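In this view, the complex is presented without one of its protein chains, the others remaining in place.
Just so it is clear, A, B and C label the chains in written order, and each chain counts residues from 1 on its own.
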């Protein structure tokens, strides 16, 4: 079987998921390789985004966060299909990452930019420069004011933003995750995972970016180890099956996602989706699915800082009928 | 002083707030008169929306709810300005309105379409036809299964959806209220109120629609008395003053809005905005403003059914320094 | 008909709703008159609570907030009954009230004492002394740092805390409102209102206190115009009817309450209760009740600062079948 590999070198980085002008047109089954820019637009040499590579949009102000490679138009994709996105490779390609604390961003400091929820003074801004040792796959931070002077953590790179054109129009800014995927900031969109996305628009308009070298649950301060990578992804259109929310699968787990507010609704969306998945594809009766999930299901909190939060529900595949 | 009045007869009804092609270009100080269609696209004769008047958008699926008159491009409006929208007249022009209960919509039945949060069975769908007596300005509903056979309520028409192009791009669907106004479904956007909207995009792109003949707090079942009206609005650009969220003013109150989830964040946004307003425009010290608001401020819950909820904070103008 | 009036002069002020030793035993139909202490324990001369009047409780620490007059044991009250509490008179009897801003209390500053939710610095503590002109029934605050130097507001005295022994045991601290009423801090428990409380425990153990001379919706800073009053209340046991949550009635409205977290659940509890009330007592079919409430119901936000928040749903009595 012939395998088609496309090298995507974006001329424009979009800040939105939606039916923007395709950077690439591919067929179901094709593979795409692209180098991503980081959440602030810096490339793997820390060069900032050239003005020429920003989308022209005279009428609108844009939130210049999370520039995306894409969109990729998949010829076979039609509304009602599933786009299966297999993350074959995330090869980090920069020896540094940054994080920062912002005055009113992050779940312990205040909230989304532009939404002042409190009369308290904001917290101090601070930037953190992490060194990435790509050979040993660890991140290193010098701590200036703590007893511990240096922390070294294992890297587990993943795509913070990955999705398709949404159900309605365009998502601006790309900070908001939803039923199209998007900026879920969940650690499970990693090498080896297949992400199933609902196709809402002909062509699907798949895009991705915002590589995190590592991140804790919830992305509490609002900024992970922001960096760049060369990413290899295979795209397959699944006909005749529909889903309402992104789902994931790796070697060990089925996973469903809910991106909403409040946090409790993320839990509810993801778990209702899991019940529906077990019923439709694996022969479970609804209430028996609910019982089994209640006893063996786990959850990861993706982010609690974006305009929508994200929760991932996980079900161990060893409990599926063979 | 010359007064310019524009009659707007939309050729296209947009379902989105954003920099869509302007239906009308006006100057600050001008007045616009337009007939609205109802939330389902029906006009004042109950004729459905002709296909030719729907926006062409090959790539996207649209949520065909809340068709809007506009957008209106105001020549003087630049980002950072305020657009003052004076609602001079809302003249109801149809003798009926409808409401409905939907299976998973409304705050006591389930939530936003596409987000199944529960495993319970959905509630029964049902349509309610209200008769509008325009002379007496009352709405009448025949109750089929209750002891009370007929209810008659006073009308208080208002615009459910009214706003400008948002901070980033386009809001799709128009069901979602936010910092641009939009589908706030709050009873205060009524005749005699001036709505102050932040201008995010050159020209402002003001639009409105979704007239409700009456509605309770929260729009609990998700659908008010949906009808049509002839609406008269004056548009003034205020230079040199910025706001972050819509504000309102009528004869008796200053009002601020917060549209977000969860509901508590609406309260926080609206009240922080009120403190900021009293400090910036009326000479209050921050904590004294907070104290006074705590003792005399009131709140209305606009909607608790849309993708963002809306709360209106109200401060009596008689407590302002003269 | 003979009318029995009891003068209650508490020897002990309890800080808890629950089956504490009765201060008074009365019959259904009796009237009770009592002078309350304010939320901080001060009486109408600003004398602090004597140690001898605090409840003995060697084993427990107590939150010394909201001392209550009572409990009053009503002989006829049995679990499953309703206690109808008619607030006949709230006569303010002190020429001053106080409010304060606390470091981590109030909905715009942080939350419940002992629950640090943020890493921000707390807000400045500040006390506000309101003068009460009892003849003119106005409150007066001197503003030290604002352009406006003096604010004068009408008083509308109400009982911040009023309730019975809860479903299970004792509520400690009395800061938490719930299905037994309690510290709802809602402006509707005012002169002329009848409050219906579910009876959970034989005798009901009714208690009240925490008079507010005035308060805005939500009690945003966490502290209203805290003062004292002489309160006259009539207590009637209604046999053969049960309710799950406190309800209220005045000349114009039926009212239901929900006290919970998050705020949205307060809305849901109160409105489901209103549907149930219209169905059980006024002959409405369930979905027609829901439709009518959706169009004519209003809501007041009682408090958004206590361990449970409170929302009051209101239905105009003129829409009831005659």
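Quick note on the criterion: a residue touches a chain if its C-beta (ideal position, glycine included) is under 8 Å from a C-beta of that chain, and two chains touch if they have at least 3 such contacts.
Small disclaimer: the values here were computed from a predicted structure and weren't measured.
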Since one chain is left out of the picture, which of the remaining chains does it touch in the full complex?
A, B, C
If the hidden chain were put back, which of A:119, A:162 or A:220 would touch it?
A:220
So which of C:201, C:220 or C:255 would be touching the chain we can't see?
C:201
Need a quick check: the contact residues on subunit C for the chain that isn't drawn.
16, 18-19, 57, 59-63, 79, 111, 114-119, 165-170, 172-173, 179, 200-203, 205, 244, 260-262, 265, 268-269, 272, 275-276, 286, 290
Where the missing chain touches subunit A, by residue:
99, 101, 106-108, 123-124, 126, 128, 139, 141, 143-148, 151, 153, 214-221, 223-225, 262-264, 267-268, 271-272, 275, 282-285, 287-299, 301, 304, 309, 319-321
In the complete complex, the non-displayed chain touches which residues of subunit B?
108-110, 117-123, 262, 264
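Following the convention adopted for this analysis, only the chains that are shown with their structure count from here on.
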Which chain is most remote from subunit C in terms of Cα centres?
A
For subunit A paired with subunit B, centre-to-centre distance based on mean C-alpha positions, whole Å:
33
Multi-chain contacts in subunit A: which residues touch at least two other chains?
117-119, 262
